[in-house]
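Removed from the display is one protein chain of the complex; every other protein chain stays in position.
Up next, chain A:
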Amino acid sequence: MLLYILKRVLSAISVVIVTLVASFALFFLAPTDPAGVICGPRCTPERVADIEASLDLDEPPLVQIGSYMKGIVVGRDYTTGGTTQHCSAPCLGYSYTLGQPVTKLLAQALPVTISIVLGGAVVYLIVGILAGTIAAQVRGTSLDKAVVGTTLFIQSIPYFVVALLVALYATFLPQSGYHPFLDNPLTWASGLLAAWLCVGLTNAAAYTRYSRASMIETLGQDFVRTATSKGISRRRVVYRHGLRAGLTPVVTIFGIDLAFQLTGAIFTESIFGLPGLGQLTLRAFGQYDLPVLLGGVLVGSVVLVVMNLVVDIAYTFLDPRVRLG
């Protein structure tokens, strides 16, 4: 198990390094003018030269990537306009438009997005798995049809419309906004409630359908019949024997979903005014803030790789037949 995790962490690091090199190459080594782009339309030649020098753009590509990676490990100094900004490790670059280190920007944005996504996940996992399990038990009845119909209806509405409707009409919900969890968990939760409900209920539709399909299959398995033949209650048969096995495929989907949601929460963040990763990268995109974009890509890839690892390890707890090693 430990050896397996070590192996996976090593391979995860190599995936992240490959992503880093590839995105670095795309952004900074393309036959464009990165310094000019970063500097923006109202730019003086001196400032371009200044940025070029501070980013080592006059050095060969390998040296550039090397100093970027060195910055991640030990930190780096950026000199612009005569002043030197120290960017401490892990340094992911320096945003010239915002005048701040990328790491700091990401560190502010990431907790917001993680709060939105994890809170929403709690809602959709509970609602979706419960609704799916109940629907599977009463398969074919009008209740089941109503559940499936509702999920189809929700899924066919574009997400931003749902988010907009929640923002416009659910005025009884507390004013949304981000307050750090450590300051006051209660204001943190109330500020995120609208976003959680929105993310949670829309995704619950998909999770209801996954869980329903998975549970229908599981409840038809021989071991469920064996459990019934023992004389334990139906509830115990469904929730202890059925759900345990029926959840495995749902966990797989959840791991992948979670990673995508972390990097793609732009709608939720924009509509509910939450300064998360999506807003940060969207703004960076509009202003050609390449260092921030690169940092966002790196964080996204790290999250994806970590989530995959977490899912694989979660499997060993769910299914004893999976022995990692």
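The rule is simple: contacts are C-beta pairs under 8 Å (C-beta built on N, C-alpha and C of every residue); 3 or more make two chains touch, one makes a residue touch a chain; residues count from 1.
Going forward, contacts and distances are computed from a predicted model.
K.L.:
Determine which name in "Polyamine-transporting ATPase", "Biotin-independent malonate decarboxylase subunit beta", "Cytochrome b" or "Dipeptide/oligopeptide/nickel ABC transporter ATP-binding protein" the UniProt entry assigns to the undisplayed chain of the complex.
P.N.:
For the chain not displayed, UniProt's protein name is "Dipeptide/oligopeptide/nickel ABC transporter ATP-binding protein".
K.L.:
Which residue among A:T19, A:T187, A:T228 or A:T252 touches the omitted chain?
P.N.:
In the complete complex, the chain left out is touched by residue A:T228.
K.L.:
Just the residue numbers, please: which parts of chain A touch the chain that's not shown?
P.N.:
221-223, 225-234, 241, 244-245, 318-321
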